[in-house]
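Beneath this line is the structure, given in structure tokens, with notes to follow.
Showing subunit A:
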Amino acid sequence: MDIQELLFYFLSVLALSGALGVVLSRNPVNSVLFLILTFFAISGHYILMNAQFLAVVNIIVYAGAIMVLFLFVIMLMNLNADVEPQKNWLIQLAGAISGGILFLVILSAVVTAFNTLPNGGESAGTTDIGLIQNLGKVLFTKYVLPFEISSVLFLSAMIGAIVIGKKDTQQAD
Partner candidate 1 sequence: MAGICDMIQLVYLVPLFPLLGFLINGIGWNKLPRSAGGVIGSIAVLISFAVSLGIFLEVKDGASAVVTLFDFIRSGQLYIPFAFQVDALSALFLLIITGIGFLIHVYSASYMHDDGGVVKYFAFLNLFVFSMLLLVLGANYLIMFIGWEGVGLCSYLLIGFWFKNRDYTNAAKKAFVMNRIGDLGFLVGMMLVLYHFGTLSYNELFGTIQSGNALVASGVYNWIAICFFIGAMGKSAQLPLYTWLPDAMAGPTPVSALIHAATMVTAGIYMIARSGVLYNLAPFALDLVTWVGMATALLAASIALKQYDIKKVLAYSTVSQLGFMFIALGVGAYTTAVFHVMTHAFFKALLFLGSGSVIHAMGGEQDIRKMGGLGKHMRITQITFLIGCLAIAGIPGLSGFFSKDEILAAAFARNPALYYLGIAGAMMTAFYMFRLYVLTFTGIFRGTESQRHHLHESPAAMTIPLIVLAVFSVVGGYIGLPPVISEHHTLATYLGAAVTNGDTVHLDHSTEWMLMGISTGLAVVMIFAAVVINKKPSFTPNTGLARVLENKWYVDELYDAVIVRPLYALAGFLYRFAERLGIDGFVNGVGRSVRWGGERIRLLQSGQVGFYIFAMVLGMLAVFALSFFWIR
Partner candidate 2 sequence: MILLVSLILVPFLAGIVSFLLKGNAVRVWALLSSLCTFTLTALLACDSSVTPLLWSVPWIPGLGAQISLYADGMSAMLCLLTGIVMPVILIANWNKFTERPHAFYGLLLLAQAGLMGVFLAHDALLFYFFWELVLIPAYFLCSQWGGEKRVPVTFKFFIYTFLGSLMLLAAIIYLSLQSQGAANSFAWETIVQSGKMLPDAEQQFIFWLIFIAFAIKMPIFPFHTWQPDTYEQSPTPVTIVLSALMVKMGMYAVLRWLLPVVPAGAAFWADTVIILSLVGIIYASCLAMVQTDLKRLIAYSSIAHMGLMCAAAFARSETGVHGILVQMFNHGINITGMWLIVSMIENRWGTRDMAKLGGMATAAPRMAIALLVIAFANIALPLTNGFIGEFMLFTGIAQSAHVYHIAYMAVAGIGIILGAVYTLNMVQRVAYGNVTEQKVQGDLTANEYIGLAVIISLILFLGIYPKPLLEATSGFAVMFMP
């Protein structure tokens, strides 16, 4: 088994364990850290699949910006203490089981489609599509409309931050 497979399995295990860590760890701070771990693993996968741009963006945006934001919020609420009340184990079990069943059901469905995948799911031809210049071309030619539109999204998010986050002058708290 070549290095690629090795890396794949390693990163997969890393990602899954990180994910499980997010779910299971009592302390929110740990959850954040585990999530960051997962993101790194996923970025690794991106590199494996020769999608450098996304790998970088993933690290910067997600692990860097978003997760730090989470961390800030958690610190700000100082939830780091291990005081978070848990759901009773029955509900948790129910959640776990139903989630698991969902996983199995979807999987059992999806595997039947494997033989229909183009060239057995292997990559086709040259795989330098993930390079920045290619993506840039596509993004600013074919996908310019979504690009512009997303600005509206950010504007509304901004307004949201104002409307909800900004301290009211008359509101006393």
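These made the cut because all candidates are chains of the complex that A comes from, given by their letters.
As a working rule, a residue touches a chain if its C-beta (ideal position, glycine included) is under 8 Å from a C-beta of that chain, and two chains touch if they have at least 3 such contacts; residues count from 1.
Please read all numbers here as calculations on a predicted model, not as lab measurements.
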| item | value |
| --- | --- |
| For subunit A, as assembled in this complex, the candidate in touch from 1 or 2 | 1 |
| Contacting residues of subunit A [partner candidate 1, same complex] | 87, 91, 94-95, 98-99, 101-102, 105-106, 108-109 |
